[in-house]
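Sharing a structure below in structure tokens format, with a few things to ask.
A single protein chain has been omitted from the complex, and every remaining protein chain is retained in its original position.
Presenting chain A:
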Amino acid sequence: MTAPAATGAPRLGGRGRSVRYRLNAWLPVLATCVILVLMLGAGQAVFGDFVSPRLLSSLFDNNPFLIVLAVGMTFVILTGGIDLSVGSVIAFSGLLGAQLFAAGWPAAAVLPLMVLSGTLIGAVVGVMVAFFDIQPFIASLAGMFLARGLAYVTSLKALPIHNDALNWLLGTSWGVGDWTTTPGVLLSLLLVAIAFWVFHYTRFGRTVYAVGGNEQSARLMGLAVTRTVFLVYLISGTCAGIAGVLFASYTQSGNPLAGLGMELQAIAAVVIGGTILTGGSGYVIGSLFGVLVYGLIQISITYMSVDSWWTYIVIGVMLLLFVVFQRAIAARRRR
């Protein structure tokens, strides 16, 4: 092809567009940030002594497992899917670990197995969605029941876990002054960083966005759509397995009732973080902020010493506002 780049060719659109495009795409994430800051400010104004290194540290310390779940969920939601199985996987993986520890297995074997149990459930859901074309809602609902059932098969009642390696994950506190963190929190942040790199610097990551944006187009572009969809659920399951390890470390036990409804908390965090449920648009950083907003609401409710179900009401209102906000942005883009 030798056609010269016609020098007189009119430039279509302006330079400014790319800046505005990025701003537009990041707008929901920025909005979540702004809300986080506003909430911190409001807390400071109302309670006086609210914002402190202790509070900021505990925002992360309380919910590392939710951060990990939200990372996996971001992959799934960006393709336009949903994964309801992750909460049950936490219970299954925790109990599996508890039983294996009780049987005297070493942590070096148990922890990978706990993670792999999530990968397995993710693989089952992924096969159903990607290869048998079953709707993600139904497939992951099946995965949810399967994992919950397996948890009960593993043990009918909660089992305590006494293991130093597991304890180390969230029991160790590193810090400078009042700023503290745990290996588990660092692990969850590391996963966010890895996910960001995967999303934005690998073909797989870009294919995730393309599939969510327009699956038909992605297929016609010759992208590996089926494989990508499968991998997305595999990743989400694996993240749920990791979250199971962190949750077991957090509670020092395995419990067949663990993680009830946590899949919905993860979805809420992802949506509050600006990812659109139909896929194709959103950032994993946003999901991290979504979890922080969620955690901050929990802490504020505790500060106000009102009943904890107010958390749900606030989260519900916030979700509604966010969905309306996203619709407004989408409508503006269409114009």
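Throughout what follows, a contact is a pair of C-beta atoms (placed from the backbone, for glycine too) under 8 Å apart; a residue touches a chain by one contact, two chains touch by 3 or more; residues count from 1.
We adopt the following convention: contacts and distances are computed from a predicted model.
This complex has a chain not shown, and the name its UniProt record holds, of "Anti-sigma-W factor RsiW", "Protein-disulfide isomerase", "Sugar ABC transporter ATP-binding protein" or "Phosphoribosylformylglycinamidine synthase subunit PurS", is "Sugar ABC transporter ATP-binding protein".
The chain that is not drawn here is touched, among residues A:Ser52, A:Gln135, A:Thr202 or A:Thr302, by A:Thr202.
Of the options A:Pro28, A:Gly143 or A:Gly280, the residue whose C-beta touches the omitted chain is A:Gly280. Remark: the omitted chain is touched by one listed residue; of A:Gly48, A:Gly104 or A:Gly222 this is A:Gly222. Considering the complete assembly, chain A touches the hidden chain via residues 1-6, 9-15, 17-18, 20-22, 24-25, 197, 200-203, 206-207, 209-210, 212-214, 216-223, 280-281, 333.
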